[in-house]
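Just one protein chain is left out here, and the rest sit where they should.
The chains carry the letters A, B and C, assigned in the order they are written, with residues numbered from 1 in each.
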Amino acid sequence: MAKEKGNSKVTIYPDWCKGCGICVAFCPAKVIELDGQGKARVVREEDCIHCGFCELHCPDFAIVVTEIERCPK
Amino acid sequence: MAAGRKKKRKELFALGNEAVVEGALLAGCSFYGGYPITPSSEIMEVMAQRLPKNDNGVFLQMEDEIASMGAVIGASLAGCKAMTATSGPGFSLMQEHLGYACMVEAPLVLVNVMRGGPSTGLPTSPAQGDVQQARWGTHGDHSMIVLSASNVQECLEMTITAFNMAEKYRTPVVLLLDEITAHTREKITIPREDEYEVFNRVVPTMPPEWYKPFEETVRGVPPMPPIGSGYRFHVTGLTHDPNGFPTSRPEEVADLMERMFRKIDQFLPQVSLYEEYLCADADVCVVAYGSVARSAEYAVEQARERGVKAGLLKLKTLFPYPRAATEKVMGHARALVVPEMNMGQISREVKRVNNGRATVRALNRVDGQIITPSEILKAIMQV
Amino acid sequence: MKQGVNLERFEIRLSGLGGQGIITLGRVLGAGLALGHGYQVTQTQSYGPEARGGSSRCDLVVSSGKISYPKAQSLDLLVALSQEACNAYYSFLKPGGILVLETDLVRQPPTNLYLGLPFTEMAASKVGIVQAMNTIVLGAISYLLPFVEQRIMRSSLQSALPAKIRDVNTKAFNLGHREAKREFGEQPEIWKGKPEEREGSDI
Partner (left out) sequence: MSEVIGNHIIHKYLRHNKKFPHVLCPGCGHGIALGALIRSVHCLGLEKDDVVIVAGIGCSGRLAVYVDFNTVHTTHGRALTFATGIKMAKPHLKVICLMGDGDALSIGGNHLIHAARRNIGITALVLNNNIYGMTGGQCSPTTPHGSFSMTSPYGQLEKGFDVAELARAAGANFVARGTSFHAQQLDKLLIQALQHPGFSMVEVVSPCHTQYGRKNKFKGAVDMYKWLKKSATPVERYAELDETGQKDRFPIGVFVDNDAPGLEEQYYALKEKMRGRKS
């Protein structure tokens, strides 16, 4: 499941985030933090290993993790 | 045999309860979920024999009356003409789901064979104590169609009527029998196919994405697709908007409530069923229903023999109460006698309509015995 | 179906012990009268604990016209197959009504005016099975009632029974009819003047 770092994009929809903090607490790479308004915010996207935990465990379906689309070299 | 000669009608010597099953099957009943209770159990027993043999019939004995009504509503939502039958204590247990059926507008037929009460009461004796419960038993304001039958043939006919009204108005219909009607055997005639009408549920014909499950229509009855037919929507006992989603916006709540009353009330003449017997010139009119109406008919004949102009208004619809029919007989009758095997549950409706114009004499009996013709005759002679 | 005799309102009570087949007897008799003879019939019965142990009762009202009140209240014919039933229901017999007894089981008849046969003993000795007793009674009643045609009632009985027990019950029915004819006397004599005189009794 886990992949190489730097290939993932983490999108959080702030409208849907209730700031429960599950994603922040359990992210193995500490990619997400709570911001001043108590909502989850992506701070170290480059460290994401695409384990998918945050996406699967967001009770409000507010996080989507995708692979970064790169132009072919 | 000459061409065009009609097929002979089938005759049976059947219990009232058995006639209910015959009627239900003629009306297209394809689901029965129930729980045994005296004196309604024969309905369930005969259904258990008959439904599995039908092309689409499902019979299920549930764990209690609450579950029975749940299963019946579920089957109704899935497109079946569904019914259950019970008696007093079971009827009490079904009340919450009866309200749910009103709210989600699930057509179904609930037959309640009334026995003596309250509580366990007199399981094998007749009574008419559940009349107001049928009308008002479930919580919240609601409209309710309550029918009754006074003989075995009527058990068959009124069951067909109950199914037709349920499907036509998308509403639960309660059919009240009493122990005597349910447990009397009589000759019944099974009508030929062209002799009775069967109403089938109106289903939506627009593309699914345009369908609103609880939308206003001319009749006040939205079309209803069976679950799994491509029309996905939400069904809830919460007060809901035309899309079926919960709402507490006053105007949407009011619209829903108003429509659910109007869909029945605007068809009162079609819903109010009754029979008049020697009513046209009656000075004294008996208003009766169920098996008591049979005693009343006998008493009316006896009274006529003794020179009293007596008549009988036999109610087949109990709710919405047939107001117009009652007002009509009150136009000439100076007195009304209302015999009932309860402490006066329909006589209060009669008094409400009467509003002090004629003398209303309630004749009540709650000892588990049928009201005899002589008791009614005595009351007719006295008023 | 033609109705041989015009009936105003004829009330029958069949009574006895639970297990004697009273209810079945009433159903077959009722079906025969309603479907075979074309009369209006209402049949009611005792339910519940009463029907399971102890006494058993089954009422029929027979009429050419519509029957309003469905219950029997003033009996034209009372069949009592136990002493207890006889004691309990004799008072419901209208003046001139007929009482039919199981003579082995009703040892103390309340009146001398009764007709009786040892139905149970007949079933045991002549048919070979005690359970056929109710069918013997049916045969006897079919003889007794002036508006019943033996042939119609017999075929009605046969159509109500599974093939396995049809023959033995036909035998029992014929036995009852035959014995009643021998013991009860000529049918018209029994009812002479009675049904017509009994009208107007207070309900």
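Worth a mention:
We adopt the following convention: a residue touches a chain if its C-beta (ideal position, glycine included) is under 8 Å from a C-beta of that chain, and two chains touch if they have at least 3 such contacts.
Model, not experiment: these values are computed from the prediction.
Here is the thing to keep in mind: the chain we left out touches A, B in the whole complex. The chain that is not drawn here is touched, among residues B:9, B:192 or B:234, by B:234. What subunit A contributes to its contact with the hidden chain is residues 1, 15-22, 24-26, 50, 52, 55-66.
Residues 30-31, 33, 52-53, 55, 57-58, 60, 62-64, 66-80, 82, 96-97, 100, 226-230, 232-238, 243, 245-246 of subunit B touch the missing chain (whole complex, contact as defined above).
Going forward, only the chains that are shown with their structure count from here on.
Note on chain placement: the centre of subunit A and the centre of subunit B lie 60 Å apart, centres being C-alpha means. Centroids of subunit A and subunit C (each the mean of its C-alpha atoms) stand 88 Å apart. Computed from the mean C-alpha positions, the centre of subunit B lies at a distance of 36 Å from the centre of subunit C.
Residue positions of subunit B touching 2 or more other chains: there are none. Put simply, subunit B touches subunit C in their complex at residues 11-13, 38-39, 123-124, 151, 179-180, 183-187, 291, 294-295, 297-298, 301-302, 370, 372-374, 377.
Touching subunit B in their complex are the following residues of subunit C: 27, 30-31, 34-35, 40-45, 47-50, 67-71, 73, 202-203.
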